[in-house]
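Left out: one protein chain. Kept in place: all the others.
Then we have chain A:
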Amino acid sequence: MTGTIRPRDTQELRQAVEWALNADESLEVRGTGSKQALGKPTACKQVLDLSAIAGVVDYAPEELVVTVRAGTPLRDVEALLAQRNQMLAFEPPDLGPLLGREPGEGTLVGTLMGNFAGPRRLSAGAARDHLLGFSGVNGRGEWFKSGGRVMKNVTGYDLSKLIAGSWGTLAVLDEVSVKVLPAPDQTRTLLLHGLDDAMAVKALCAAMGSPHEVSGAAHIKDRTALRVEGVAPSVEARLTGLRDLLSDTGATMDELGTLESRAFWRDVRDVTVLGADADAVIWRISCPPTEGPRVVARIRNQRPTMKAFYDWSGGLIWLALPPTADGDHVLVRAALGATGGHATLIRASEAVRAAVPVFQPQSAALLALAQRVKDSFDPKGLFNPGRLG
């Protein structure tokens, strides 16, 4: 029996899980399905569709917190926050177009499940740093909660951290509370032209180590970009400070104003700036910032036509490689080598994703521990089996 179950509330969600548990059926858990082409394909016959459990439960701008149901589209949340001049500070990316979907389809909970954050990850933290609390149903069909709606949110174990980035494999959420922050008045960007990768990352790291509170640090081809946000006089002073700091790079500099900056960083966030061909294989690598250029050089050596850019001061690398049968996973992970970090195969054909490790392989001890943690939530492996492989 194949099909889609679409519960309308928590009670129905619990019933659906209970049914699956008793019928020995695994469930492919999804919000709107915008990231379905990401991760290891699952072999579930049943889809558990959360799109009907949607809507904002409570928004308290003065408490800097919003509580929404699992199927609530990200863009609805962002539009609501914008009315009060607030934002999700971790800058959730919209990877829909990269994954062959329409823009704006994803849910906030889907973003949290992949722990996806944009350029501001550097200064504001990851998606997981903003998840204050949640409730959901575990693989025993039990509804439980963790965390809260206040800033110091945790009593007992911080299960929110574990849930963020779990790709729906631990519990099916029905509600989340997320921290929000005031949106900046102004956003400006300092651009340096003509630096090579190594010089660029050195400049980015110098800027990040300065007191000028940089909230975006990217290098795309021959442009090196630093974002400064806040009230006008502060932005002005910090940009001047950055120009002084980086004058010895010899690079020519110019600036983007608020509107141009927003568009520029949106393209960085959504990986549009990569300019990947439609059939290119896409990788995302997290490594120590100063190691970024060396990792890229090792891969470029083997694949001279590849495209790459750096975010997070050099610590986040996006790669577009020509398609190969194994997605070049051996090459990419060998290039990362002992550097420390992880490489994720973000886009490849279903056949490639089924055949190679999509997520960074872990040590035997960690893998066993992760499996025990998985069992502690979902002992029969009902939710998204194999997705994290």
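The rule is simple: a residue touches a chain if its C-beta (ideal position, glycine included) is under 8 Å from a C-beta of that chain, and two chains touch if they have at least 3 such contacts; residues count from 1.
Methods note: contacts and distances are computed from a predicted model.
In the listed set "Cysteine desulfurase", "ABC transporter permease", "Formate dehydrogenase delta subunit" or "Glycolate oxidase", the entry agreeing with the UniProt name of the missing subunit chain is "Glycolate oxidase". Residue A:Asn153 is the one among A:Gln36, A:Asn153, A:Thr272 or A:Ser349 that touches the chain missing from this view.
Remark: the omitted chain is touched by one listed residue; of A:Gly39, A:Pro73 or A:Gly315 this is A:Gly315. The set of chain A residues touching the chain not shown comprises 3-8, 12, 15-16, 18-19, 21-23, 52, 60-64, 85, 115, 117, 121-122, 125-126, 128-129, 138, 140, 142-146, 148-162, 164-166, 170, 181-182, 202, 205-206, 208-213, 230-231, 233-234, 236-238, 241, 286-290, 312, 315-316, 340-342, 344, 359-360, 362-363, 365-366, 369-370, 372-377, 379-380, 388.
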